[in-house]
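All protein chains but one are shown in place.
As written, the chain order gives the labels A and B, with residue 1 at the start of each chain.
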Amino acid sequence: MRSYIPNTQRERGEMLAAIGLPDMDALFADIPEGVRLNRPLELSRGMSEIEVRRAFASLAARSGVPHASFRGAGAYGHYIPAAVPQLAMRSEFYTAYTPYQAEMSQGMLQAIFEFQTLICQLTGLDAANASVYDGATAAAEAVNMLTAAKRKNKVLVSAGLHPDVRAVLKTYARFSKTELVEVPLNENGVADIPFIEQNAGDAAGLVAAQPNFFGCLEDTRTLADATHAFGGLFVNYVYPHALGVLARPGELGADIAVGDGQSLGLPLAYGGPYVGFMASTQKLMRNLPGRIAGETTDKDGNRAFVLTLQAREQHIRREKASSNICSNQMLCAVTASIYLSLMGPKGLAEAANQSMQKAHYLAEGMSRVRGIRLRYPATPFFNEFAVDCDRDSEFVSGALKERFIMGGLPLNRIVPGDSGMLWCATELNAREDIDAALSVLEEVFA
Amino acid sequence: MTPKDRKYTRDHEWVLIEDGKARIGISDHAQHALGDIVFVELPAVGDGFKPGDSFAVVESVKAASEIYTPVGGEVVEVNEALEAEPERINADPYGAFLAVIAVAELDEAALLDADAYDAFVASEG
Partner (left out) sequence: MSRSSYPLIFERSRPGRTGCDLPPLDVPALEGLIPEGLVARVTLPLPEVAEVDVVRHYTNLSRRNFGVDNGFYPLGSCTMKYNPKLNEEVSALFDGLHPLADDDCAMGAIRLMAELERQLCAITGFDKFTLQPAAGAHGELTGLMLIRAYHDMRQDFNRNVMLVPDSAHGTNPASAVMAGFETRELVSAPDGGIDLEALRAACGPDTAGLMLTNPSTLGLFEKNIVEVAHIVHEAGGLLYYDGANLNAVMGVARPADMGFDVMHINLHKTFSTPHGGGGPGSGPVGVTAELIPYLPYPVVMMGGAGTASLDYDRPLSIGKVKGFYGNFAVMARAYAYILSLGAEGLREASQNAVLNANYVMNALRDVYDVPHERICMHECVLAPTKRMLDNGVHTTDIAKTLIDYGYHPPTIYFPLIVHEAIMIEPTESESRETLDGFIAAMREIARVALEEPGRLHASPATTPVGRPDEVQAARKPVVRFCE
């Protein structure tokens, strides 16, 4: 049993004596008898390190990681350079709290400032915050930015957003009394622009993804123009790796870009922690929620960094704050910064291009399998695509699993009633693994 | 020296009414209490307010203060210079107005003259 408490029983006794108390129980004299727990907690006895390792080993043994994976759907297996986790695990970073005392937190504050800059560079926008919980909550905060900036409580959201993102938006909107109008996808799997034009009345803006959940590339410029035409603000939900090969949201008219930074060096880790990023035009900077680091100087003129624009935040503005967010995902943001620094413009473009090329090679191979059809053959895609098949998607997935391949996601698991599959490739998928998956599919559909 | 050409509120705003238009700002006491002002959130021209409504926010590094209007009516002018130079309020609180409202409603009882305001500030300690 570990308690990680340094003081010995004797020292504890001496400390109690110094305070003038007879025993530990006297410390809790303020707790009324009626609400005290006068029995041990119903937990097992404490364990040694060896025993905790055994317990975890036994759980991990029931969590199989496949030899090859073609599953994305919001969480992507990209290569993580060895330097990324080693630097992020510097304990001066990971055991620190929010940098409230700037003088002894310059490292983290500068890292935040660099993260904000990297997100601006990636999105082509002017300002960014220090992160929020994940992509879905970043989208929810962006909706709040729209309604606050436009003083309107209706927002259009594309059906092409990830189902979890749509679900989170719906939850937040119910309680903030925001009306969400869902823009359907057309027969090509992209947002239906005439619907936007017809339903824009009194809306604060539009939220749409690039690429969308089904992997399809949206016409960002036209979506932005259609949104600005009704006086709204355009929020683009982006997959950061796609920006290695696509024009940036800021160049295509987005007012706000948000997304999940998981692909930037963070492990899949069964869904988290990831990192939500948010960037905006200069005009909307003060509507961004949460922490923002800013550059200033000390009295001798040394460059210094501080948390700034704090009057927007809950600890000062309380019920009038732009958001309730306090803790964010800072360490994950630093991890993403380290990743982006290592990759650089060429590395990110190369990882993006390889992901896209391998996905197209996979899609091309799958479209030759009799019984599998690309759902949107006429629509360009990045590294993910939906297929419909003549066999049950769970059966197909099961057959691949027997060969230690995690195939595309059977869509019915998160889109009830959808019998298709969503396939993904990244630079981690070697050609021989793609060929192996294709040959299993040939067998399944033979 | 508290200017005698205008009236004051117990929330430390000043109001100078000329030709049916009310110029509103914050008192020297208020700017001093807030400290270095870093940002001012101004209303938009055309916004309508009732007496007692919050119509602007003045921020220092560690605080944000709602500013209330003693008059009701429509905003006809805002002091846009404050967006780039909020420190003007610290330097010249009685010159740096926040906004001008066309007076449609006026709560006379809420207003103090300069001497009464000085006495009020003194009584607040």
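Keep this in mind: a contact is a pair of C-beta atoms (placed from the backbone, for glycine too) under 8 Å apart; a residue touches a chain by one contact, two chains touch by 3 or more.
All values derive from a computational prediction rather than experimental measurement.
Peer 1: May I ask which residue of A:V258, A:L284 or A:I325 touches the chain that does not appear here?
Peer 2: A:I325
Peer 1: Identify the residue among A:T137, A:N212, A:T227 or A:S263 that touches the chain left out of the display.
Peer 2: Among A:T137, A:N212, A:T227 or A:S263, only A:T137 touches the chain that is not shown.
Peer 1: Of A:G74, A:G160, A:G189 or A:G420, which sits in contact with the chain we cannot see?
Peer 2: Per the contact definition at the top, the residue touching the missing chain is A:G74.
Peer 1: Footprint of the hidden chain on subunit B, which residues?
Peer 2: The list for subunit B reads 36, 38-39, 59, 61-62, 86-87.
Note that in this section only the chains that are shown with their structure count from here on.
Peer 1: From the C-alpha centre of subunit A to that of subunit B, how far is it in Å?
Peer 2: 44
Peer 1: In the complex formed with subunit A, which residues of subunit B make contact?
Peer 2: Touching subunit A: residues 38-39, 59-64, 66 of subunit B.
Peer 1: Under the stated contact criterion, what part of subunit A meets subunit B in this complex?
Peer 2: Interface residues on subunit A, with respect to subunit B: 286, 309-311, 316-317, 320.
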